[in-house]
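With one protein chain withheld, the remaining protein chains of the complex are depicted in position.
Should a chain be cited, it is by its letter among A and B, assigned in written order, with residues numbered from 1 in that chain.
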Amino acid sequence: MAKEVVIESLMKSGSFWFPEGATSITNRVDGLFYFILAGSIILFVGICATLVYFLYKYRRTEANPVATSNITHSTILELVWTIIPLILCLFIFWWGYKDYLSMSTPPGNALEIRVIGKKWLWQFEYPKEGVKTLGELVVPVNRPIRLVMGSEDVIHSFFLPNFRIKRDVLPNRYTRLWFEAERTGNFQIFCSEYCGDAHSAMLATLRVVTEAEYKEWLKGGSGASDEPLPELGKRLYTKNACNTCHSIDGSPSVGPTWKGMYGHNVSLVDGTSVLVDDAYIKESIEKPNAKVVKGFQPIMPAYAGVMREREILALIEYMKSL
Amino acid sequence: MSNQLENTVQHHVAHHFDTAEQEFTTAKLGMWIFLVQELLFFGALFVAFFVFKYLYPQMYIEAHHHLSWKMGALNTVFLITSSFTMVMGVRSAQTNQRRATMNYLFATMMLAFCFLVVKYFEYAEKFHHGFLPPHFFSGEGVHQSLPIFFGLYFVMTGLHGIHVLIGIGLIAWLMYRSSKGEFNSEFYTPVEMVGLYWHFVDLVWIFLFPLFYLVG
Partner (left out) sequence: MVHESHAASEGSYLTNPKGWKSWLFTVDHKRIGIMYLLFIVISFALGGFFALALRLQLLSPVKFLFTAKQYNQLFTLHGAIMVFLFIVPSIPASLGNFMLPLMLGAKDVAFPKLNLASFYIYVFGAIFCVFSMISGAADTGWTFYTPYSTTTDTSVISMTLGAFILGFSSILTGVNFIATIHKMRAKGMNWFRMPLFAWSLYATAIIQVLATPVLAITLLLLILERTMGVGIFDSKLGGDPVLFQHFFWFYSHPAVYIMILPAMGVMSELVTTFCRKNVFGYTTMAYSSIAIAIISFLVWGHHLFVSGQSDNAAAIFSILTFLVGIPSAIKVFNWLATMYGGSINLKTPFLYFLSFIVLFCVGGFTGIMLGALSLDVYFHGTYFVVAHFHYVMMGGTVMAFIGGLHYWWPKMFGKMYSEFWGRVACFFIFAGFNMVFFTQFILGAKGMPRRYFNYLDQFQSLHAFSTVGTWVLGLGFLIMAFYLIDSLINGPPAPANPWGGMTLEWQTQSPPIMHNFESAPVVDHDPYDYKRMDG
């Protein structure tokens, strides 16, 4: 479990245009793209060839000082290039609509997972199993998954490129998304609705594993028990999206840097100061807005109930090592 | 009649028009297009009004008890009467009755003032009870979305009130020009244009009144 999670590259996998699909519906979506692309290329080449031919044939010369044709219109011709694109467009509409419907209607037996988007991390909850994770969505292969999504602040958008799906995550209602992975692997999750400073760091990983691995993972939860604490902390630093706001190189970002913080006093917004020790770090993870460091906004989401005790200890150990 | 026409000012057709008629119809067309724009401006607010009426019908029923339909009705009477005096004002300008024009315009302006005075008392009452837009809302209510109603109420009646104020300014300008004898049966374009505007302002209120005060 402690092994490094390598996310499949979007650029290197798949075709010239698309990343490798992880479900069969992507073939239909990509197919529509290639269909329109082919039609476009034929038309485009036709238009360009006509342009070039006309430019050469009818260029203004001594011999061709004025127009040789007086044609002002041709109803037949204009009808042709109204009706043919119209039919093509209606066909494309139908293709797109059909796939859209099947992409938005989940089968009844789907496994339900709750998704919460907040500035700037993704949290996943498995209501039946009582498991919560951050930045990592683990699902079994070949089983339909239904995501029920909500936001705690602004609008986000949950985007899975390898599955060609995306849905906005809204603060005032639940939106739904479903997919069924047909191969195992680690896939990229993006936030694709602009949500502020760390929008581009609001990433997560989708891990598609076998049914057996999934069961195993549910039992073990998200933390691996045998992994040394500082290494686990280092992994959690990116996995739990700490890195979107806290640097480890001493430069302040949205939140204070972790470098050289442990064991020192910091001033708080209320004018007092506090020693950064295990208790303060634990409190700041679980109830971050209780004591906010001076110069920063109280915007960190609370991690209470999301992180296990051992994971918090791991982060403390990691901070010590910086 | 004759003594009223003594010190009239001859209107000159602007340089880029060929005839006075072209100038008049152009102005009228421009005014109508402008009013279409105004319609869309308020239209979006009415859409928002209906969206929330559809979402929270209970909230609207609760909220309209906090508005006085009597005051609203009084204001409706003021504005409808003012539309009538405006029509008579335009009519008088067209028929060279300058004194009547002045009187009708003055009456229109006074009715507009009455409207604003009533509106003042209504607003004061809302302030007193804290029925204000969400940031300042402190009224007692049951429905959690009640502040939205008052947000919409103040935005819509407030924008309408601003239009009434602008109308008063325009009528004052008409009276000034009329007193200099600029309007007569040959040239009454500004009177007619302001008249159109005033009817529009009236019309908006005709929609606002039942929607806000009488919804239940």
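As a working rule, contacts are C-beta pairs under 8 Å (C-beta built on N, C-alpha and C of every residue); 3 or more make two chains touch, one makes a residue touch a chain.
On a predicted model such as this, the values are computed, not experimentally measured, just so you know.
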Using the definition of touch stated at the top, determine which of A:5, A:47 or A:279 touches the missing chain. A:47
Looking beyond the chains shown, say which of A:24, A:72, A:109 or A:265 touches the absent one. A:72
Which residue from A:123, A:157 or A:240 sits in contact with the chain not drawn here? A:157
Across the whole complex, the chain not displayed is touched by chain A residues 9-12, 14, 16-19, 28-29, 32-33, 36-37, 40, 43-44, 47-48, 50-51, 54-55, 58-60, 64-74, 77-78, 81-82, 85-86, 89-90, 92-93, 95-101, 103-104, 153-155, 157, 159, 161-162, 164-168, 170-173, 175, 188, 190-201, 254
Footprint left on chain B by the chain that the document does not show: 14-16, 18, 22, 25-27, 29-30, 33-34, 36-38, 40-45, 47-48, 51-52, 55-56, 132-137, 144-145, 147-148, 151-152, 154-155
